[in-house]
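Presented below is the structure to which this report refers.
Missing here: one protein chain of the complex. Every other protein chain is in place.
For chain A:
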Amino acid sequence: MSSRDAILGRVRRALADVRQDDTPPVPERPGRYPQYDEAIDRSYLREHGDRSVKETVDLLAENLADYRALVHRCTEEELPEVLMRLLTERGSTSVLVPPELPPSWLKAVDATRVHDRAESTPHELDRVDSVVTGCAVAIAETGTIVLDGSPDQGRRRITLVPDHHICVVRVPGQVVSSVPQGLERLDAARPLTWISGPSATSDIELDRVEGVHGPRTLEVVLVSGTPPEAEVTSQHLAV
């Protein structure tokens, strides 16, 4: 008997006392039995508090900063200038660029652009100073930005190996209040990275220290002036 059959057999025998009149599990194909929803009491909140769109964006900025991300706010027109300034202040001579980062964002930047390519080795990435990306969604209540590997964000490793990550969030279009709302917007099939502040550890005396393996500096630029594709989703927020 294979271990698979052995384990499944043990599970079934172990559950001999509970199998009757119980909620059926979710089906094996997408879409699920309504019974599952009835089995779980989801009376917890979809979001905490009642905030306006502006307040939600402010909360995002506040929570990002609370976990030591450096937060900047600007308009769409000011963005190239801001990115140029941040990279110059950092002294970056090279910057990783995802394939479809809007070209206008980096038009004022002098640093050498390094493209996100499958062939690059981790050692090559390690020699790049900074990386600039967009994001998929930002969660205000937890101060989290989520990357999903879309063409304006690139492969997961490009936001990991360089020590300086600048993430551009379009506000309010890409901002949601809560974790449940964030998950609704995400596609499980994509590789996802949730980022809440720069790399940190609590391993020494349970005291939080920033800066271990991931980028030690995380800068988040909140860009207002909603671009066209975000208009639809922003209604989502204006509850």
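To be clear about the criterion, a residue touches a chain if its C-beta (ideal position, glycine included) is under 8 Å from a C-beta of that chain, and two chains touch if they have at least 3 such contacts; residues count from 1.
The rule is short, and it goes like this: contacts and distances are computed from a predicted model.
**Q** For the chain that's not shown, choose its UniProt protein name out of "ABC-2 family transporter protein", "Tol-Pal system protein TolB", "Glycine--tRNA ligase alpha subunit" or "Iron-sulfur cluster-binding protein".
**A** For the chain missing from the view, the UniProt record says "Iron-sulfur cluster-binding protein".
**Q** Out of A:Val53, A:Leu70, A:Met84 or A:Leu192, point to the residue that touches the absent chain in the complete complex.
**A** Considering all chains, including the one not shown, the answer is A:Leu192.
**Q** Where does chain A touch the missing chain, residue by residue?
**A** 2-4, 6-15, 17-19, 22-26, 28, 30, 32, 36, 39-45, 48, 63, 67, 118, 121-123, 126, 139, 141-144, 149, 155-157, 160-161, 179-180, 183, 188-215
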